[in-house]
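One protein chain omitted, others in place.
Showing subunit A:
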Amino acid sequence: MLRRMLGKTLGFVGYTIQYGCIAHCAFEYIGEFVVCSGPSMEPTIVNHDVVFSERMSRHLCRIEKGDIVIAKSPFDPNMNICKRVIGMEGDKICTSAPSDLFKTHTYVPKGHVWLEGDNLKNSSDSRSYGPVPYALIRGRVCLKVINRNFSFFIFAKLDKPVWFKSLLHGFELWSSACA
C-alpha cells in the first residue's frame, strides 16, 4: 500500500517535472503570449492587446529594423517593454524632433539596438535612455491575437511599416571609423 502510494507520488512528480521542462523549452525557444499594457505602441498595439512573441529570431540574431520586439527594461530587469526597432548597430539615428531646426544625430554602438514606441508623443524609449543592448531583447512580436474588446479573435500579422524614420545607413561610416 505504502509502496504503491510512493510509486504514484514519484510518477506524478516525474510527470510534473517533465511537463514543466517542456513548457520551459516552449516558452524559451518557441514563443509566448504577452498582454501588453500602456499607450506607447498605439495605434499598432493598444492597451490590453494579447500578442504572440516568438523567440527563435532573437536566438538566431535575425531581428531586423522595423520589427516590434519585447525587451527587458534596461533599468528594471523584471519589467518588459514593447517597442519597435528603429536602428541596428552602426546606424545613424536622428535624435531631434522633426520641428527642430538643427538636427542632432547619434550612432548606435556595437551590439545595441535603438528602440522607439510608435506613439512618439507618449513613449519613454531610446530617445530618453539611449541605445539598448541586443541581449535584452526577449522576442519578436509576430501576431496580434485578441483585440481590445475581447469580442473576436484577430490574427493580424504585424508587418514592418514602409514609413521607417528616415535614417541614414551609416554602417560603412561606422566600419571605416572602427578600422
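Going forward, contacts are C-beta pairs under 8 Å (C-beta built on N, C-alpha and C of every residue); 3 or more make two chains touch, one makes a residue touch a chain; residues count from 1.
We adopt the following convention: contacts and distances are computed from a predicted model.
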Omitted chain (choose from "Mitochondrial inner membrane protease subunit 2", "U6 snRNA-associated Sm-like protein LSm8", "Signal peptidase subunit 3" or "Magnesium transporter") - UniProt protein name: "Mitochondrial inner membrane protease subunit 2"
Hidden partner interface residues of subunit A, rising order: 17-18, 20-22, 24-25, 28-29, 61, 72-78, 109-112, 133-136
